[in-house]
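Have a look at this one before I ask anything.
Shown here: the complex without one of its protein chains, the others still in place.
Chain IDs A, B and C follow the sequence of writing; residue 1 opens each chain.
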Amino acid sequence: MTTDFRDLSERLPGWVEAYRAYAAEGGVATYIPELAHAPQRALGITLHHRSGTTVSAGDADLPFTLQSISKVFTLLLALMDRGERAVFEKVGMEPTGDVFNSMLKLELVQPGKPFNPLINAGAIVVSSLLLGDSPEEKSQRILRFVRELAGDDGPAFNEDVYRSEAETANRNRSLAYFLKDNKVLDEDVEPTLDVYFRQCAIEVTCAQVARMGLVLANDGVDPATGRELVPRRFVRIAKSFMVTCGMYNASGEFAIQVGIPAKSGVSGGILALVPGELGIGLIGPALNDKGNSIAGVHLLKLLSERYDWSLF
Amino acid sequence: MTTDFRDLSERLPGWVEAYRAYAAEGGVATYIPELAHAPQRALGITLHHRSGTTVSAGDADLPFTLQSISKVFTLLLALMDRGERAVFEKVGMEPTGDVFNSMLKLELVQPGKPFNPLINAGAIVVSSLLLGDSPEEKSQRILRFVRELAGDDGPAFNEDVYRSEAETANRNRSLAYFLKDNKVLDEDVEPTLDVYFRQCAIEVTCAQVARMGLVLANDGVDPATGRELVPRRFVRIAKSFMVTCGMYNASGEFAIQVGIPAKSGVSGGILALVPGELGIGLIGPALNDKGNSIAGVHLLKLLSERYDWSLF
Amino acid sequence: MTTDFRDLSERLPGWVEAYRAYAAEGGVATYIPELAHAPQRALGITLHHRSGTTVSAGDADLPFTLQSISKVFTLLLALMDRGERAVFEKVGMEPTGDVFNSMLKLELVQPGKPFNPLINAGAIVVSSLLLGDSPEEKSQRILRFVRELAGDDGPAFNEDVYRSEAETANRNRSLAYFLKDNKVLDEDVEPTLDVYFRQCAIEVTCAQVARMGLVLANDGVDPATGRELVPRRFVRIAKSFMVTCGMYNASGEFAIQVGIPAKSGVSGGILALVPGELGIGLIGPALNDKGNSIAGVHLLKLLSERYDWSLF
Partner (left out) sequence: MTTDFRDLSERLPGWVEAYRAYAAEGGVATYIPELAHAPQRALGITLHHRSGTTVSAGDADLPFTLQSISKVFTLLLALMDRGERAVFEKVGMEPTGDVFNSMLKLELVQPGKPFNPLINAGAIVVSSLLLGDSPEEKSQRILRFVRELAGDDGPAFNEDVYRSEAETANRNRSLAYFLKDNKVLDEDVEPTLDVYFRQCAIEVTCAQVARMGLVLANDGVDPATGRELVPRRFVRIAKSFMVTCGMYNASGEFAIQVGIPAKSGVSGGILALVPGELGIGLIGPALNDKGNSIAGVHLLKLLSERYDWSLF
């Protein structure tokens, strides 16, 4: 299962140009004003091999915010902070089949805890579990962890996106108060949401995301230093969730069509990885009807088929 | 359809004593600490006839808070403030079959507006529609309206209950933010909830509630002064809702077994009325599994059968 | 609360002609081929006063099938056959807020029995409770009961509609097997559905339905003979359900706008009544989005307002 990087570097620019066309069939997220400004036709990707080689194409330098991609990293941090048992007392392990911000199962399925940490309800609970004396401290810890995985101090909070999230995210407030009422969320709502909004607003590039993916592909070990940044067990948990729930309620289809661990965000970003081999960062702001980068999913499908990436 | 008040005044004390026993099968609401202090076996009732005659029995002097009974009065006030069209743009006319604080239909049934004004979601929206420059002003207008219908300046905010509600009502916050996200609630959440919590915390006695019921039984006309306090059309709307949705998701059964317009509250209070004839105020803090005063419902059934009150 | 029949007989023809226009905003039911043939613009009504006076207008002679209107009569018959306790062990008393053929609450709300006898699930269970050794015998008993209430041997099974129902009613089969699995339906599915399809296919005219409504308005007593055809208690139960659940999930709005017991069918028929006074039969095949005769509902609203019929 080795990817031919020579072939890849030759062909990738052409593929990216060709696949921009898919953007026309999707639409940029508009739920917060800042996201609506993203260039509809942008498409960029970086692949970072364990050997150190990287290949980029298209708008790989376009900065974007992590949004839901951040849920993977707060899950890892919460597991490291609190341990597996404490985290899974508060959040389940199952895909839902519902949209990412659904509240149905919180009301319908006892004991009313979120089904998994990659839907909004679950991610909010996970953020509440992070160690830190204040929302600022928790947010800074997330940012430091992201920078550490990225091997780069570039990632930073985009204050405009953060404020935009915080002002408009009434559905997330609704989720959080429901969780509070269900006694799943122990912390106060607004400080918890403050952490959550900040983690969503961490701005990154494809190269940084690819490097983070590579650490996961490498079972949590920094490929440059050989240092374990995340215990292997927790990386396994994260990768499992990425396969079963990483691409919203199109995760099953993505497992069939692409077959690698991935997590998307409403910014059009995607974190993906080929275990043991490489990490991927991708940006393509136009989304399909499930909320995933439309051109991005098509491009990953092409790459997975050509280089035989699927786990299955 | 005339109630024999002589017979009633003779028998009522005995019935009330006998029906206290039902309290043992129910339980006092515990969701806010203040309500949990209510005396489990209390049962009191006042009936106020259009002629001016009143009959009371049991713990009719026990003060209690309106809780959901207040939803009838804020509905009337909103209709008077804004008119029928404006109110029903924001809230529907249908019973739900779900529990009073359910969010299912807000997510499942487009356009996500509350099904009726007597479930929590609907009542919160109704409160947001009241005229007034501040939560304080709105709350004072509700209180004045309640006093006017009661013909008594006794009703007042119970500050302990109000604070208790405000501190613990996370499910209501969740509902309100969901409504905000659905663009059904135009006002800010916390000021709206402040009005809502205050209206729930208006403390009354059976006599006051019976007098309010009498005004509705009298098509909105103050029986003492002959002055129209509420337009007849709006009273009709309120009575219709009381029949189809007034007793939580036991309204259908109550329509069959008792057959008169009524609205219950989690304090164990019930407002009821026999159209054209009399108003009823009742308190019995022990609730059945649907949230209605368990002894109260049994007592009203007895009275309805004996005096042939059912509309049906 | 007396209706001026002189005024009514003068004005009714003009109103009916004017209200035909509403048909353009609705549509004839198409779920079974036979219903789709109904004349879109038809509108007919008969009112039958307790005194014996009747007034008809428009297409009052157009035959139509009872469809869901039959649910009122099988409920009455089941109550007379089995008693209140046996019936309500199998079916609830609450409106649902869901569409008439919904299965959600059967799965979501334990113990999975239908919420009320006027939704399909409930009506199927009610039909299963009727006495009779075979579907034929049960069906004949229903027909006889309908004829008795109509005071007319005219009502008969429309065999084409019956066959059409039986062939296409897969959603009803699905409901029935679900009920069977929930152990709410004790009888076999197909014989039970055979009874149900037949009762829906009883063909009537407005005059016959008006006469049936009059018996209910008269508390179960045949106004011609003075004989009690249905115990008053069961009539009360039926009228309560007609108010809370009779017009599908527009029952709440109908209670506010019209305020009388009524039951509609997908044929565009409506049975209604003014307690103590008169019965109404109406046909208007074009339906609104809730499944009720669109012109019919508007006409009943007009009549209720003019003659002050509302119970509320």
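Throughout what follows, a contact is a pair of C-beta atoms (placed from the backbone, for glycine too) under 8 Å apart; a residue touches a chain by one contact, two chains touch by 3 or more.
In this text the structure is predicted, and so the values were computed from the model without any measurement.
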item	value
Displayed chains contacting the withheld chain	A, C
Omitted-chain contact residue, chosen from C:D181, C:D289 or C:D308	C:D181
Sole contact to the chain not displayed, among C:R11, C:R141 or C:R173	C:R173
Residue, one of A:F145, A:Y162 or A:F241, that touches the chain absent here	A:F241
Residues belonging to chain C that touch the chain removed from view	102-104, 107-108, 170-171, 173-178, 180-181, 189
Hidden partner interface residues of chain A, rising order	92-98, 105, 115-116, 236-237, 239-241, 243-245, 249-253, 255-256, 259, 261, 275, 310-312
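Throughout what follows, only the chains that are shown with their structure count from here on.
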item	value
Category of the chain touch graph - line, ring, star, complete, other	line
Leader among chain pairs (count of C-beta contacts)	B-C
Degree value of the rotation bringing chain A onto chain C, based on Cα positions, nearest 5	180
Same or different contact residues where chain C meets its copy chain B, judged by the half mark	same
Whole-Å separation of chain centres (CA-atom averages), chain B against chain C	32
Sequence positions of chain B contacting 2 or more other chains	none
